[in-house]
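First comes the structure, then the notes that go with it.
For this depiction, one protein chain was excluded, whereas all remaining protein chains were kept in their positions.
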């Protein structure tokens, strides 16, 4: 089996890496992080121009009609540059949910505007005490209106429309489109600087997405895609942390030598390399699992297994990256800590390692 | 609080260490290991002569009337030399059970003969599928007779009398004295070379120990003492593994240098030291918990906490000791592997780490 | 587990506990208990209350406000104080420059500085590390050139904790550029309000401003501010760093964190066996660390002051690891609620309030990565241990 990227995917990766190397140096990223939006509208337009914002959508909806693999290429490049723009909430979560569950009319209404960059989406599912559960309970839909509260909505601060889970009167979790105008939002930076919001719905007008019924299977499927996206992003971030650490070891002089001569540090850098490589392998497994011919359950297990590996590895790599840098690695001005923050947030997004391991074990593992 | 040994305890430790340095060099130990008994009758007489076999028993029963602290001094010295004699089953388990639960007559009958070295005991409680449970189920007592099977009876191959847990007709677990003549035994070496046996009771004559009733509280108390004993023994073993490793690093030459110059190995030796020191601290906690004024529940938690620390540390220390030795560390002819085997067995004696951690957690931890 | 203490020691600890909870304002202690940082005012208020009761500098010489306590008593003082969520007496004052001045300073310096230092009338900063002198402190480059009655100081210090509040800074400066490494370094006290001193706060990845760069640009320092002998500063620095053998374990802090973890996790633990097992294992390891502290204290009396001890490195190493583990567990307990970065727990009307810990879980995790870096990185500690056990 060909495990490599296709030439087109490779070109996409190179194009993006070039663009981000130029347009996303750490100091400019830091300025964006401190800006009002927290990210760059200009970059967003660039992504639209490159076709990234419609990458997975059908061509009839202004998309490029590509598959999950291309999304993961974007993710890894974005992970390397620690991109701040709301690609995950708008394209990967919101867009995919509309594409998967929306009626033709909804898709035609939403997706072209996502693809051209004029519409930002977010997916609101977590509730104040739901921890990692997907089913809606405190947010309720009835008669075209939603009431309740959602928390930690990634990209929820600037999204124009929200895809929202809510329990209908029968208790079934459905998906609804809600215009952000009709809700109250408390926007904030997340721990990694990316933006999010808590959202209060007070009889907010809501339109069922698609034909109704239990939305949890489609939510699970889209979260699997988003989890694989996070895995690829984390691999990009880990690769950079390793590269920065190696570079630092070679240039930082203490006791009259570059500290790379100290064998204890060498071996720890080697262990970091091992963690990165194993993670790259599991990100590949996640990519393969997303092939259309795989069945949903096998895909779900494989992607969640990938996340376990990547969360364990990224904790190891990020902690060692800071440690081997010493004090400088703990400062906002130096990039390595930002990568550490991003992977720490990824490790707590959609599920934590304990939950993933417990559920995998209960399902009988991978075999 | 004075955390040190008393001068008398220190003298005991020095006397024992001296004796064992002389009488228990690794090659003689290896010969004993391969002998029929698996240990030395001559050493047993020595221990009797030194008063070790009656250490914790009342003077009226030929004992020295000392406390648990002295037993732990013996344990640590025995751990350093990897002593093979059945001190744990005879004195710490069997003797203590008789002392704690036996009638005056039983104590008078058994303990002086333990103290003078003429009587070997063992404690038979584990059943084929009981895993770590203490309650007897498959072994049943009625009308002065026991039937059933016990497994992994430490020292059970040579013991003259067995202290046995069995369920009486009401299902209560009691303690019984059984003459080894009346049972069938399948003796074997354990994984660390110390001896044990499976025992089948086929209407074996049995005498209730003490006044009957639920024996589990006294069993728990004695196993707490024995667990503390194992902790001290493991600390002695770890100390030796560290010392051997340090010595080896300083003398083994590769690439033109003693391998102690390699910083990656230095740091791993340092981490071994940390593990040994933390274990020593927890062995001390276990010793303090055995003071008569402590209540049973606090003692139980403290000793089991000590075992958690010591099991984790001894796994780390033993694995690293072998690794840093390389191939030689894996041979029977070299002592370090024998220490590794002993601590591996200790980690699976009376309870494993998972069980200890789970029960400690369920009890609300240490505070 | 206070099995390592005798009856008198327990009574001593109880008395201190009563004092700390009774005399230090609950408002301050509650804030710290909630995971917030002590403000400058909190430090000052608390240290002055302690000082008024003779409890700010118990380890100083009695004539300068110290107590003739045993090492265990001093340990209990710090642990109880921490566990009562009292802001600790400023370590730069009480554990660092104070003992140096008391031991090596002249009478004028003692009279001028010690009472003010004990009462936190002077807020001291530490000027040791430099951008190119971290683990390798002896390679420091900040110079002090004698010019008549003054030294002229030029250079840069970094990682100066809470330097933004500093009144004075004690510095290691190179006074003999020709001398090798550790020789030629002196211990100099500098008024931070002197012209030419610039403090630049550094933002850390937790979002806070805890450390600073301090720049010296032709700063004039009266020669009388030299402590001890010229070019003997390395000795004083070693004394200072070797002085606190057990406080680096920060046992009170770790125990506080464990108690808080249990409180915040509550019934969650029953359904999360993996989390509970990690927490329990942390508790066990903390008990081991605490007993290691007591063991070292027990032989402290036999060691001359300033003697290094490998077990002191063990305490630093384990202490930092356990603090970090505790900080990770708090993130685990909070879960998704920890993801939003918030300055406080206040939310607009009608929004769900974040649970306790949501504000500080991640920042604490990020911030405490420092514990294995500062005060002699854990790699340096391993090196010290090696040296002791390999006898190289």
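Chains: A, B and C, in written order; residue numbering restarts at 1 for each.
As a convention for this text, a contact is a pair of C-beta atoms (placed from the backbone, for glycine too) under 8 Å apart; a residue touches a chain by one contact, two chains touch by 3 or more.
Note that the coordinates shown come from a computational prediction; the quantities given were computed from them, not determined experimentally.
Visitor: Determine which of the presented chains are touched by the chain that is not presented, and list them.
Guide: Answer for the hidden chain's contacts among shown chains: A, B, C.
Visitor: In the complete assembly, which of A:75, A:223 or A:308 touches the absent chain?
Guide: A:308
Visitor: Tell me which of A:146, A:289, A:324 or A:344 is the one touching the absent chain.
Guide: Residue touching the chain left out of view: A:289.
Visitor: Contact with the hidden chain only, please: which chain B residues?
Guide: 126, 128, 131-132, 149, 151-152, 184, 186, 188-191, 193, 196, 198, 200, 202, 253-256, 262, 264-265, 319, 322-323, 326-327, 329-333, 337-338, 340-341, 344-345, 348-349, 352, 354, 357-358
Visitor: Take the complete complex as the reference. Which residues in chain C touch the chain that isn't displayed?
Guide: Looking at chain C, the ones touching the missing chain are residues 273-274, 277.
Visitor: What chain A residues would touch the chain not displayed?
Guide: That gives, for chain A, the contact residues 1-4, 242, 246, 249-250, 260, 266-267, 269-271, 273-274, 277-282, 284-285, 288-289, 294, 302, 305, 308-309, 312, 354, 357-358, 360-361, 364-367.
The rule is short, and it goes like this: only the chains that are shown with their structure count from here on.
Visitor: Compared with chain B, which chain's mean CA position is the farthest off?
Guide: A
Visitor: What is the distance in Å between the mean C-alpha positions of chain B and chain C?
Guide: Once rounded, the distance between the two centres reads 42 Å.
Visitor: Which whole number of Å gives the spacing of the CA centres of chain A and chain B?
Guide: Using C-alpha averages as centres, the distance is 53 Å.
Visitor: For chain A versus chain C, what separation do you get between their C-alpha means, in angstrom?
Guide: 38
Visitor: Of all the residues in chain B, which ones touch at least 2 other chains?
Guide: Where chain B meets two or more other chains at a single residue, that happens at 266-267.
Visitor: At which residue positions does chain C touch at least two other chains?
Guide: Touching at least two other chains: 379, 382.
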